[in-house]
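Excluded from the complex is one protein chain; the other protein chains are retained at their positions.
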Amino acid sequence: MRTLADVTGPTGQAASPDAPLGLPRLLPAIGGDGGATPLERHRLRYPEPPRPGRPREDFIAAVERSGLRGRGGASFPTGTKLRAVRDGRGAPVVVVNGSEGEPSSGKDKLLLTMAPHLVLDGALLAAAAVGASQVVVCVDGAATAALEGVGWALAERGGSDGLPVRLAAIPPRYVAGEESALVHWLNGGPATPTRVPPRPFRRGVDRRPTLIDNVETLAHLAQVLRFGPDWFRQLGTAEEPGSALVTLSGAVERPGIYEIPIGASLADLAGRAGGPPDGAGAVLVGGYFGSWLGADTASGASLCNSDLRRHGASLGCGAVMVLGRRACGLAETARILAWLAGQTAGQCGPCVHGLAAVARTTAALHDGHAGAGDLDRLRRWAGQIEGRGACRLPDGAVRLLRSALEVFAGDVWRHLDGGGCPAGVRSFPQRAPAAAPTQGGLPWR
Amino acid sequence: MTPILASTPALWYLARGSGIVSLGLLTLTVLLGIATSTRWATERWPRLVVAGLHRNLSLLSVVFLGLHVGTVVVDGYVPIRWLDAVIPFGSSYRPLWLGLGATAFDVLAALVVTSLLRVRLGHRVWRAVHWAAYACWPLAVAHSLGIGSDNRQGWLLALDALAIAAVAAAVCWRLAIGQTRQPSSQLAPTTGSGHAHTR
Partner (left out) sequence: MALSRQLRVDPIACDGNGLCAELFPERITLDDWGYPIVDPAPIGPNLLAHARRAVSACPLLALRLDAPDRTRA
């Protein structure tokens, strides 16, 4: 069995000749025949992870050096999280967060369906790094293909990983994927966010330090420890190294999951996917939890947080939705806000009441039933709602609303007081999926 | 136990009177408690007044209850010991009716102590004990109806009937309004289109 030192060399330089050059990185782990990579073929490239015992300082150091950041949306440095969990009291638990509640994102389901062994290796390597005693893989209960994929992979591995790895189907709700909600559910409660402190990395599942990492993050982690942190840094930017999976949907000819180097041009990606010939009207970056970019901003934007933050946006989970020029951004925003309002856990007054009010008023605005007073109310509510929930759901809705009011200011003005979409603009967006297919049907490109 | 003071009519009247007053205060406390839990309020009775009055009247009823228990024990007319005031059903004098009163006293003591220590005990513990208030008050009423030497008097029966009617009405109203819970995660909230709560 090859060990980490065998393949990376003492300095961590990628000594292996089969380290991927450029792109794609994650996606070759996906079987060429359209099915999941079987264990045997996976093991030809990736050695078996070591059995967890005492925490592995060299693993943590390698991940820290790689600069890998979480791909679930928060973009938190993974190495720092590993270290914090390792320093906690009690035997840690590793939780693979495959909830992917964001409807416009399909990358995690894709990885779990097609490359489960890469993800599982990543989870086990993380477990070895922090000295964990169990791994739980959490998958959206409605994502049957992903559940099957992980189930098969675990059966193939046949419990040879040296510690218990179990699969848990979690309720298909947006907030169920939030850190504290996941811990709450795994501890036997409902999948709703809880009051924090203590944060899960300190006390989570069974009151033990819990490492919660996104599926894609763990896949990258497996590659970092296989090919070395310096190899990982060959793509991406200095602050956000590596590659990332982007789920591209909307007014493009070839929607699907693309792997990009972080910092790639949004316009290039849209072009590669067959973007609208007359250019995009607007782009939603970061999924339902993200914010709108206007056409001009989008044409010059790079897909990395340091650039997107200047425009009040962030990469989030990498979901990008392109709106054609003939689609109404207000309609789309109203639809998304209505969906977000329905996803509230129902625990916090400002979220329950606030999101419902915001969704209702935005819909009224689109229908032409709203006036300037309603617009003021929307702005006031945005200020009242943000930061006052137990989780970040209301903050995400507020961010979406504010970006919509700014980017679609012209549309808003036209819709006020009985107005509507100008001639030629349809109220329904072109080809924007109402919800991501749960069967992992979005193809990778 | 020999009585500390010889029995005098004044002491006996004080004993019975303080009992009736404490029952009246307890009844008002229960009504205000129900009002607090349903968040009832008006212009001149804001919620802090309703809640504050509930608290203060409960403490006042404890004072009168203390006076009632003290004078009853000290007065030698009936053989009631200190112990009989807290341990129910052990007295030689009307053990059943006195026992109900002693039980009510115990429950009230638990309610008051847990309420005073509420911030330390936490909401769940406090709430679990406070449900016993719905047991405390009927016990006190039963005690007053069964034991009092005045229980043949029309005015006492009328007072008790009034108290029972008031609490029964309040409880019905409370049940009709339903519990004040967090709204469920439906799209349409129970309040209007975002208008402020009128306060």
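Note that the chains are named A and B in the order they appear, and that numbering of residues resets to 1 at the start of each chain.
Rule of thumb we're sticking to: contacts are C-beta pairs under 8 Å (C-beta built on N, C-alpha and C of every residue); 3 or more make two chains touch, one makes a residue touch a chain.
On a predicted model such as this, the values are computed, not experimentally measured, just so you know.
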{"item": "Touching residue (missing chain; options A:77, A:131, A:349 or A:419)", "value": "A:349"}
{"item": "Those residues of subunit B which, in the complete complex, touch the missing chain", "value": "36-37, 39, 46-48, 51, 118-119, 122-123, 126, 180, 182, 189, 191, 194-197, 199"}
{"item": "Residues belonging to subunit A that touch the chain removed from view", "value": "193-199, 202, 347-351, 353-354, 357, 380-381, 384, 388-390"}
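Just so it is clear, only the chains that are shown with their structure count from here on.
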{"item": "Subunit A and subunit B, separation of their C-alpha mean positions in angstrom", "value": "56"}
